[in-house]
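Of the protein chains in this complex, all but one are displayed in their positions.
Chain naming follows the written order as A, B and C, and within any one chain the residues start at number 1.
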Amino acid sequence: MEMKIYQHKVQYYETDMMGIVHHSNYIRWFEEARTDFLEQAGYSYKRFEDEGIISPVLEVNAKYKSMVRYGDTVNIEVHMTAFSGLKFTIEYLITDSVSGIICVQGSSQHCLLDKESKPIRLKKINPELYDLLVSLVEQCDS
Amino acid sequence: MEMKIYQHKVQYYETDMMGIVHHSNYIRWFEEARTDFLEQAGYSYKRFEDEGIISPVLEVNAKYKSMVRYGDTVNIEVHMTAFSGLKFTIEYLITDSVSGIICVQGSSQHCLLDKESKPIRLKKINPELYDLLVSLVEQCDS
Amino acid sequence: MEMKIYQHKVQYYETDMMGIVHHSNYIRWFEEARTDFLEQAGYSYKRFEDEGIISPVLEVNAKYKSMVRYGDTVNIEVHMTAFSGLKFTIEYLITDSVSGIICVQGSSQHCLLDKESKPIRLKKINPELYDLLVSLVEQCDS
Partner (left out) sequence: MEMKIYQHKVQYYETDMMGIVHHSNYIRWFEEARTDFLEQAGYSYKRFEDEGIISPVLEVNAKYKSMVRYGDTVNIEVHMTAFSGLKFTIEYLITDSVSGIICVQGSSQHCLLDKESKPIRLKKINPELYDLLVSLVEQCDS
């Protein structure tokens, strides 16, 4: 599956008094890119929730390599690097859309729960989504 | 009922590259002060929702009089100025906690809905809350 | 000048526990659409600031007509309705990109200051930008 790289244009409200993007916003951009990735893969996160599956964040990490400023646009590459049936891991690479300089590297780990916050066996409950997540990891490995 | 004035200390993440608090954040501070006001009045907004009542915002207005910066603490005065049984209006006055200078004046208007987003007759469904809202407006008029 | 209507896709982090977009975010979307509008007009807000001009918000108003949810995309129409040489007013119309239903109507008023927060006479200091703002209002009237 050929994925189009997600782009985000910096908004004024995302800057802070240091004159750069506030570091908390990259965590939100990870989410933007992650949901775009799932949508491109054919299974929007909205569909997750419509079908009673939520995927709360278990862990998030970000390494800030160079500052991003108002007026910049960034590319956000997304890779699903692991899926155990219960949890999945996504990695992000944010680069400047013009210079290609690395701005932020990060990852997030998620579990799969039902609406009562109980873990689900995706393979049983939703084999289509299970197979998709497996194939996304394989694609990343290849 | 004697109300304690709500205070908010400016956070770094609330500033923008102009070096001041981003104007969208005052709308959030209105909400902070409004929920504190209801809590002090004895009926927390959490209790609204626990009892199946939501109060979406119909309208919001803000006039920015002087800039607020990181390091500042503001006082937020709240007055319930109108309640029709279906809608209520709240006014806000944000002043610098040290100088007393007016920073922002604003208002918000809210309706009362059930979980299916249908208007409710508060007087019938929840006379306790109805009487409270009436008394809060009277208190403001006096 | 033909302007392309700005679109915003709702992000998960913009929702609240009511299941809808938190009302404060529309104020941020106004800013997104306003900066896109100025950029399309040939004078990006970044250029304002690079040339020492800031345009703080004096006033903002929003009327919430129908709820916007995760999964929705909205169109945001922008019109510059007034410019006095010292201040300008912008109006916004947010509609659902699919149904066309009106979601939010709003406006913001801005002044023009130099980096020391002093009002500037734009006509003298930057006649190009002055003429542009005048033409944007005329275009809106026609």
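In this section, a residue touches a chain if its C-beta (ideal position, glycine included) is under 8 Å from a C-beta of that chain, and two chains touch if they have at least 3 such contacts.
Please read all numbers here as calculations on a predicted model, not as lab measurements.
Novice: Of the residues listed, A:I27, A:A82, A:I120 or A:V134, which one is in contact with the missing chain?
Specialist: Of these options, the touching residue for the absent chain is A:I27.
Novice: Can you list where subunit A touches the absent chain?
Specialist: 17-18, 20, 23-25, 27-28, 31, 49, 54, 56-64, 67, 117
Novice: Considering the whole complex, not just the chains shown, which residues of subunit C touch the missing one?
Specialist: Touching the chain left out of view, subunit C contributes residues 12-13, 15-20, 22, 24, 70.
Novice: Hey, which subunit B residues sit against the chain that's not shown?
Specialist: Contacting residues on subunit B, toward the hidden partner: 11-13, 28, 31-32, 35, 44-46, 49, 70-71.
The rule is short, and it goes like this: only the chains that are shown with their structure count from here on.
Novice: From the Cα centroids, identify the chain that ends up most central relative to all protein Cα atoms.
Specialist: Smallest centre-to-centre distance to the global C-alpha mean: chain C.
Novice: From the mean C-alpha coordinate of subunit B to that of subunit C, what's the distance rounded to whole Å?
Specialist: Distance between chain centres: 25 Å.
Novice: Subunit A: which residues touch two or more other chains?
Specialist: Residues 12-13, 70 of subunit A each touch two or more of the other chains.
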